[in-house]
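A protein chain is absent from this complex, but the other protein chains hold their places.
So that you can tell them apart, the chains are marked A and B in the order they are listed, and the count of residues begins at 1 in each.
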Amino acid sequence: MTFAFDLLLALSLLWSAWRTLATPRLDRAIVLFIIFGLLMSLAWARLAASDIGLAEAAIGAGLTGALLLDAYGVLGRRRGAP
Amino acid sequence: MKRFSLVVLVLSLASAFVFFLGGAMLELGPTAIDLRAPVAAHLAESGVTHPVTAVLLNYRGYDTLLEIAVLLLALLAILAVVGRAPASPTRAAHPVLQALARLAVPLMVVVAVYLLWAGAFRPGGAFQAGAVLAAAAVLLHLVGLLPGWSRPRLGLRIGLAAGFALFLAVAAGLLTQGSLLQYPPAAAGVLILLIESGLTVSLALILAGLFLFLSCEAEA
Partner (left out) sequence: MSTGFIFALTGAILFAAGVAGVVLIGHLLRRILAFNLMGSGAFLVLVGLAQRQDVVDPVPQAMVLTGIVVAVAATALALALVRKLHTLTGQLELPDDVDA
């Protein structure tokens, strides 16, 4: 049972990573990266690494996502194209 | 055509890498050097009861000292790249968002202090607490209650350097009594909590600064 959950979580990680690299629109890619970060927090919880899960949710998904969206807002608006 | 052959080459190299690494991982035997037993054996005299915190701040305390130095260097590099940009004007968000932020931020501060204290017994610690505080600062900036940061003034500079300076002071004090960062078992818990408090404050300011110093040139 847990094998099925782990397999599903691993496949979701790979799917969101692939979609992050392959979407033509950059804002969607950044949001998919935030989703990838949250799925990584679940993976850390499954690997019995709760400290890393806490840090990944706050820093990896939260702060990195905020930085990337801020950069996209500045660069995308000036350039006018993703 | 050149681009297509480059893509094919990189993708085939990546697939070969995954294939060989996966095969090597499946054939790994038990670890030659097993560190779990020494970590568990000396946990009683390390000052904390959570093994990851003990590894981070006692057994491998030198790595954490260098890590906070690296973070401070990264922030200094960002300040050097951004230069003398004026502070961005605060854009006030919708009043409901501001009210929600005013409700959420005190709760986040309480959660951060709890995470700092609980790091000794269960998952938590200085890094998680600092990250939650930094998220609170970024939230306040996004709703317009905290202005963006331009060149840091004296108070902010002291706060940014305080964690690293405190850690260095403890390490220097211990150096006079023996080897580097070897806590006396009686005072280990207190020293770790002291170092973690300094690290939390400094880490929160550095992580918040990574966002707030950058956003100041957005409106220029």
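Here is the rule we use: a residue touches a chain if its C-beta (ideal position, glycine included) is under 8 Å from a C-beta of that chain, and two chains touch if they have at least 3 such contacts.
In this text the structure is predicted, and so the values were computed from the model without any measurement.
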Absent-chain contact - pick from B:V39, B:L168 or B:L194: B:V39
On chain B, residues whose C-beta touches the chain left out of the figure: 3, 6-7, 10-11, 14-15, 17-18, 21-22, 25-26, 28, 30-31, 34-36, 39, 51-52, 54-56, 59-60, 63-64, 67, 70-71, 74-75, 77-78, 81-82, 127, 203, 206-207, 210-211, 214, 217
Sites on chain A contacted by the missing partner chain, in the whole complex: 2-3, 6-7, 10, 13-14, 17-18, 20-21, 26, 29-30, 33, 36-37, 40, 43-44, 46-49, 51-52, 55-56, 59-60, 63-64, 67-68, 71-72, 74-75, 78-79
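Assume only the chains that are shown with their structure count from here on.
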CA centroid of chain A to CA centroid of chain B, Å: 19
Footprint of chain A on chain B - complex, ascending: 52-53, 115, 122-125, 127-128, 131-132, 134-135, 138, 142, 207, 210-211, 214-215, 218
Of all residues in chain A, those that touch chain B in their complex: 50-51, 53-55, 58-59, 62-63, 66-67, 70-71, 73-74
